[in-house]
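Left out: one protein chain. Kept in place: all the others.
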Amino acid sequence: MAESTTPAAAIDAPPVRAEDFEVAARAILPKGIYDYFAGGAEDEAALAGNRAAFARWRFRYRVLTGASDPDLSLELLGQRFAMPVQLAPAATQKMAHPDGELAAAKAATAAGVVYCLSTLSTTSMEAVASAAGVRWFQLYVFKDRGITTELVDRAAAAGYQAIALTVDTPILGRRERDLRNAFGMPAGFQYENLVGPLARAGPADLGQSALAQYFSFQLDHALTFKDLEWLAGHTRLPVLVKGVVRADDARRSVSAGARGVIVSNHGGRQLDYSIATLDALPAVVDEVGGDVPVLVDGGIRRGTDVLKALALGARSVMIGRPYLWALAVGGGDGVRGLLEILREEIAVSMSLLGVRRLDELTPDLLAGP
Amino acid sequence: MAESTTPAAAIDAPPVRAEDFEVAARAILPKGIYDYFAGGAEDEAALAGNRAAFARWRFRYRVLTGASDPDLSLELLGQRFAMPVQLAPAATQKMAHPDGELAAAKAATAAGVVYCLSTLSTTSMEAVASAAGVRWFQLYVFKDRGITTELVDRAAAAGYQAIALTVDTPILGRRERDLRNAFGMPAGFQYENLVGPLARAGPADLGQSALAQYFSFQLDHALTFKDLEWLAGHTRLPVLVKGVVRADDARRSVSAGARGVIVSNHGGRQLDYSIATLDALPAVVDEVGGDVPVLVDGGIRRGTDVLKALALGARSVMIGRPYLWALAVGGGDGVRGLLEILREEIAVSMSLLGVRRLDELTPDLLAGP
Amino acid sequence: MAESTTPAAAIDAPPVRAEDFEVAARAILPKGIYDYFAGGAEDEAALAGNRAAFARWRFRYRVLTGASDPDLSLELLGQRFAMPVQLAPAATQKMAHPDGELAAAKAATAAGVVYCLSTLSTTSMEAVASAAGVRWFQLYVFKDRGITTELVDRAAAAGYQAIALTVDTPILGRRERDLRNAFGMPAGFQYENLVGPLARAGPADLGQSALAQYFSFQLDHALTFKDLEWLAGHTRLPVLVKGVVRADDARRSVSAGARGVIVSNHGGRQLDYSIATLDALPAVVDEVGGDVPVLVDGGIRRGTDVLKALALGARSVMIGRPYLWALAVGGGDGVRGLLEILREEIAVSMSLLGVRRLDELTPDLLAGP
Partner (left out) sequence: MAESTTPAAAIDAPPVRAEDFEVAARAILPKGIYDYFAGGAEDEAALAGNRAAFARWRFRYRVLTGASDPDLSLELLGQRFAMPVQLAPAATQKMAHPDGELAAAKAATAAGVVYCLSTLSTTSMEAVASAAGVRWFQLYVFKDRGITTELVDRAAAAGYQAIALTVDTPILGRRERDLRNAFGMPAGFQYENLVGPLARAGPADLGQSALAQYFSFQLDHALTFKDLEWLAGHTRLPVLVKGVVRADDARRSVSAGARGVIVSNHGGRQLDYSIATLDALPAVVDEVGGDVPVLVDGGIRRGTDVLKALALGARSVMIGRPYLWALAVGGGDGVRGLLEILREEIAVSMSLLGVRRLDELTPDLLAGP
């Protein structure tokens, strides 16, 4: 991706769309950090493919339906949310802004949406819990199941309401920007949730490099549906499976106890040339949408993207990079601003589509690729 | 859209196609005004999509048919027109040229086509009536039905022959060019048709800003087919419904009293990623084309575009931006020049297609996408 | 099309493909003349479409067939030709090079292919006849049938072996390059075949401008299949119909006496957005290919293009612009060089396809779009 040539004026102008935050963030973040957040695996074809999938769908909107004052709210796992846009887990948010996960979580809470905290956060889950409303915890399963259960139990104790189990990361994808930048977590940041386990299990030197190595070492490369079953049985929290792109895997996940499915390819950061998540969504919805909520992430930048995903059967979407850019640009205020833009875009587009409630969004409103 | 880099020479040359007027207009209009007319909603994907749809169709022309001296005339709502290109409603034409709606209406009349005046004109409907031949009045329905009926009754009294009811604008789309330009109607312009109602209903200060706010406030966000039925019953003028892209909505419109359907997505200015109007046309024609005339607008720049739309079942097309650019460049002479170019392009292409009359234009003449 | 930025060195290098001649010709021809030859109608979409159609087909070549020393010859209307590439009619070739039609005809004869002379040549048909071998005469039908029969009878008397009747030109297409350049036939050139008729019929002033106006005036805008029948009955020469893109028109042409069909859209110079000729070819071949030879022109630049057309059922192709560029660059030697390049490309590609004779070229060798 070319270096920014955007004039300062454009960066200083108030953002009117989600992508404006990225332009501004690129101008202020160190290149290594910008690339870490922005990049995908290898050719970044999965990354680009997620985005491209949305443009292939067009709206066959309705007129004269009398729809006005659209209701963006939804119910998900027994709770009510203000709009169908949740904050996806993303690692090391203090690299984006000193206020990090805390600011993002507060903004999510203010907007009435889920904040899903990453295992690899730079703020501890307990600190985030004190600030956030509805919060989910994203989980990597570790070889040492004791660490795994400790994380899950801490999350439950801290009032997290769901576990989002990442299943698309048996190992890390090849992110060539990071290889070219020789990027590692800069000094001063650490995986706060892992400090305790590492202190007990690891060597004396608790530098961030040791933590990153420890994480890679501890990541379980060979998870199975049995592990999902074990996890679902271990915790009273509902477990959502994140990273599924196939209907058969979605069905097996539900059979193993998953209470929801997040169609995701990790933002194009894991297997390159993965099917676009929007392309993968309909088959998953057909298979398990009647049983559990199906969410989707990847490439969502617009209210119209959200509405397309919902018309294809998603209960809600999650966004990742957009809120990292907003965080980088304006801390918690940035994230609040982003969510307000998305809320406004969704509301306007619902009115123009002629729908009043999210459950009126059906495939009939779309003209397909 | 990039700033113009067209050399002055190119701008000074006589236009040979509709798009030449845009190049010239961009060079002379203030950026805010140019962007207001040129822009679409959000990503401008609906705007671009309208245009792109035409290029996907190719002609399977006929030879040795003996067709010559093609007859471009048509009958529409009981009147005869010189060619199947009508002037679509467009707001605030004095922003394009001081002569505004009056000049455009005279040019339409001279060319034998409909001039459809916008509710939001900068010339009063009575003033336009005195200069125009066949004229239609575009209507927004207001919350205050008294204002609505007053507008319709004034139109009937002033000799307008049809009402084009806009149904794709329950609220205004997000036009980001205007947001970035912080564009508002410049001083010196006002919605002339609304001065009277506002004077009676509104505050003392009748500045243009008050008018714009008044319009937004008064726009009925929740119109239904019952409102259409009411309107069709209220006036003796035929009502066309403008902004439909679905066959079922077209059928409901006709059932509610519409005497014609205009397939339109408001030039891509309302719901972004709306289906291209040419893509939406055939299903609407299939559903109601046997009962009422179907018109289409959006992206028409060439005589060949007009003929493709007619081959797919449209009775006529409407053009918007092209005549605004022509108006900006040359006032009424500009619009006359534009219409003459389109007439010539249609005539030449009809001869080359081997058709003599518009009703010989059938899908068989097209190779589809 | 952008002005040439090709360095002089590239222009001076010996051409290795047909398109090299265009680069060189653009560098030496006056812009008005270059544009006249290069341009197409309006958006030049038919022009580009002809070329693009070829790239959509790929070869499923055969191996180990033992094919070597391919035989490029073919029989057409009772005569044998050295290769399936004929020279299409093209007007005013002295504008490309002082040696004009005479040089091109000699080069065609040397290469063993047809030279088809245009009615609008800048060399008289009798002068060309004295230099050419197998020659066809392209005919426009004039309102004054006496002129028409005079042209046909002169052609027969001068030993032309076929008439190619152009049917896609009831009137001239809108070629905007010419409109922008205000291009007219430069002083010193005239339609040599029309000097006699004009002298008898027209005004005293025999300037080239008068001739051009006379041609436009005399062009019959309303030809029918009856006129084709009349022409086929009038002359003992076989009549091919040039400009057909539909199967039904091809069938009617054969029924009216045509002895061959040339699938053509006049090189994209007449109706813009005409179907690509390669796309139109298969249906015409299906309909009449068993009865008469079907030829095709439009966009052919490579030996592989020729072989694709033949695999889809064409008996031979015709080329237009490529030989005008070769003529401009090198006179008769240029055209000979071009034909040698094409012959070599065809021969190499036949070997690599595993075919020995042209009649082994079948659709099975292609993977379709």
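In this document, chain identifiers A, B and C correspond to the written order of the chains, with residue numbering beginning at 1 in each.
We adopt the following convention: contacts are C-beta pairs under 8 Å (C-beta built on N, C-alpha and C of every residue); 3 or more make two chains touch, one makes a residue touch a chain.
Fair warning: this is a prediction, and the values are worked out from it, not measured in the lab.
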item	value
Given C:90, C:258 or C:353, the one touching the chain that is not displayed	C:353
Sole residue of A:49, A:260 or A:289 that reaches the chain not shown, by the stated touch rule	A:49
Residue among C:58, C:143 or C:226 touching the omitted chain	C:58
Full-complex contact with the absent chain, from A:280, A:294 or A:339	A:280
Those residues of subunit C which, in the complete complex, touch the missing chain	13, 16-17, 55, 57-69, 302, 304, 308, 344-345, 348-349, 351-354, 367
Residue ranges of subunit A at the interface with the undisplayed chain	42-43, 45-46, 49, 167-168, 170-171, 173-174, 176, 179-180, 221-225, 227-228, 241, 243-246, 249, 252-253, 270-276, 279-280
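The criterion applied here is as follows: only the chains that are shown with their structure count from here on.
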item	value
For subunit A paired with subunit C, centre-to-centre distance based on mean C-alpha positions, whole Å	60
Rounded Å distance, subunit B centre to subunit C centre (Cα mean)	43
Contacts with 2+ other chains: residues of subunit C	none
